[in-house]
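Every protein chain except one is present and positioned as in the full complex.
A, B and C are the chain letters, set down in written order, and residue numbers restart from 1 in every chain.
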Amino acid sequence: MTKVLAICGSLRKASVNRALIRSLPALAPEGMEIVEAPSIDLPLYNFDIQAAGFPDTITALADAVRGAAGVIIVTPEYNYSVPAPLKNAIDWLSRVPNQPFQNKPITLMSAAPGILGGARAQYHLRQIFIFLEGMIVNRPEVMVTMAGTKFEMVDNAPTVLNDQPTKDVIKQNLAALARLIARLG
Amino acid sequence: MTKVLAICGSLRKASVNRALIRSLPALAPEGMEIVEAPSIDLPLYNFDIQAAGFPDTITALADAVRGAAGVIIVTPEYNYSVPAPLKNAIDWLSRVPNQPFQNKPITLMSAAPGILGGARAQYHLRQIFIFLEGMIVNRPEVMVTMAGTKFEMVDNAPTVLNDQPTKDVIKQNLAALARLIARLG
Amino acid sequence: MTKVLAICGSLRKASVNRALIRSLPALAPEGMEIVEAPSIDLPLYNFDIQAAGFPDTITALADAVRGAAGVIIVTPEYNYSVPAPLKNAIDWLSRVPNQPFQNKPITLMSAAPGILGGARAQYHLRQIFIFLEGMIVNRPEVMVTMAGTKFEMVDNAPTVLNDQPTKDVIKQNLAALARLIARLG
Partner (left out) sequence: MTKVLAICGSLRKASVNRALIRSLPALAPEGMEIVEAPSIDLPLYNFDIQAAGFPDTITALADAVRGAAGVIIVTPEYNYSVPAPLKNAIDWLSRVPNQPFQNKPITLMSAAPGILGGARAQYHLRQIFIFLEGMIVNRPEVMVTMAGTKFEMVDNAPTVLNDQPTKDVIKQNLAALARLIARLG
């Protein structure tokens, strides 16, 4: 099995992006196992903290990225860019020795209430991963627009994706990730 | 006096960007008073925290932005984008009622060790402020390249800007901010 | 009357963006007159041509921009960025003495067949106008998604906008342009 790590960009319990992650295993190609990453509820990045030693939560997250054949980032967009909790996790991981994203196959997904579906956050992430030397799947892009209407709801919280065209594009995206992993492996 | 609030994008004590902020009052046009913002060492943004009530530190920062005629953001660049602590402060402020950046004149400055001087973080900030409807000074842009060489050092920490061409461009930028405040006032 | 110049980013005769321009006068606030710019079917930018003297078509376009109180750019997106014909017009205008976009109030609109409606072209345009010191309306943004379905068609060519939600957002955008012109005037 090819192990792939899914990182959620939101800390919110009832996040549609977390619901999107729960929907991925059923859409993955044969041979791909999708595991959710440890929490990104980390201290706010500060060099003075780093100088005193990386917190264990950072080291654990770095190990999880290194131990995976690929990474799926599933994130909302905050203010036309990357949510702070996700940027914070990336800023910490970028400082760890043996930087875990280097040469790592990565795919991006986003779900958002508006008409652009988180696109702007994805393009900022792509620029971030130039520096970190990640290898990002080009297409098809997964931008779940009007996200509030595309998930089953239980007790006002989204549980699982319920929109066939979105499922189809995710299947193609995960297949593209599998091909990129195979090609770069 | 026109009060202008300076926000530092780094939490690090010995930050060159904090040293840059200390260097600004001497370069400001007559009639501009520059005040440093309260700390952005805030909890990591989480809707579930917001739902329980905005922390006092967020409310205080929002009040400081609202009470200023303009804002100066002085920031490093982390991983080709906005540092997490700064993005986190912006993500919080964007949720507060009577969003404080709306129609606010803002200028951007960055200092970084490399050859681009934080340019990439500034362009991401500009995209963020489209959504928040800030009014950003166009030019001259202040990107302090090779920042480590342009500050006086005391005990291995930068104290104050010591580079005449950088001082000149900052003077022009602050004058442009003053003109934008006057024009939009 | 406040004269505003509309520039179409496509050279195609049956362009949906040209149809969008034809739809603007009916949506403009009282007192705003919208005039279509001269053609941007210009020679491809080459410094060696410029050195021999600006072509008359460039000078005429520059005069049209200078003579308007504001500019509306209405454009498709080609390859996730600004169409070459529009970028070419901007590259020429940027070289003309007394650069015509400086301090000019500008608003951006785009229509495209996909789900993002030309958003990526608009963000690239915004970066371009930092250098040219244009003053761009922040919001509401006008991104006409699935453009093929939102225009009346005559002989397989789009004639005029036929979608009420899109008309509403354009009205608000043109009103915001009028306010920006008044504020900066």
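Some points to look at:
FYI, a contact is a pair of C-beta atoms (placed from the backbone, for glycine too) under 8 Å apart; a residue touches a chain by one contact, two chains touch by 3 or more.
Just so it is clear, the structure is predicted and the values come from calculations on it, not from any experiment.
The omitted chain makes contact with just one of the residues C:V35, C:A84, C:M153 or C:L184: C:A84.
Residue-wise, the contact with the chain that is not shown comes from B:G117, picked out of B:P85, B:G117, B:G134 or B:P158. Across the interface with the omitted chain, subunit A contributes residues 123, 126-127, 129-131, 133-135, 138-139, 141, 183-184.
By the touch rule set out above, subunit C reaches the unshown chain at residues 10-13, 41-42, 44-48, 78-85, 87-88, 90-91, 94, 120, 124, 127-128, 130-132. With the whole complex as reference, residues 115-117, 119-120, 123, 143, 145 of subunit B touch the missing chain.
Basically, only the chains that are shown with their structure count from here on.
In summary, the pair subunit A and subunit B forms a contact in which both copies contribute largely the same residue numbers, shared numbers making up over half of all those used. Distance between subunit B and subunit C, defined via averaged C-alpha coordinates, is recorded as 32 Å.
Chain geometry summary: the mean Cα position of subunit A and that of subunit C are 36 Å apart. Counting partners per residue, subunit A has 120 as the residues that reach two or more other chains.
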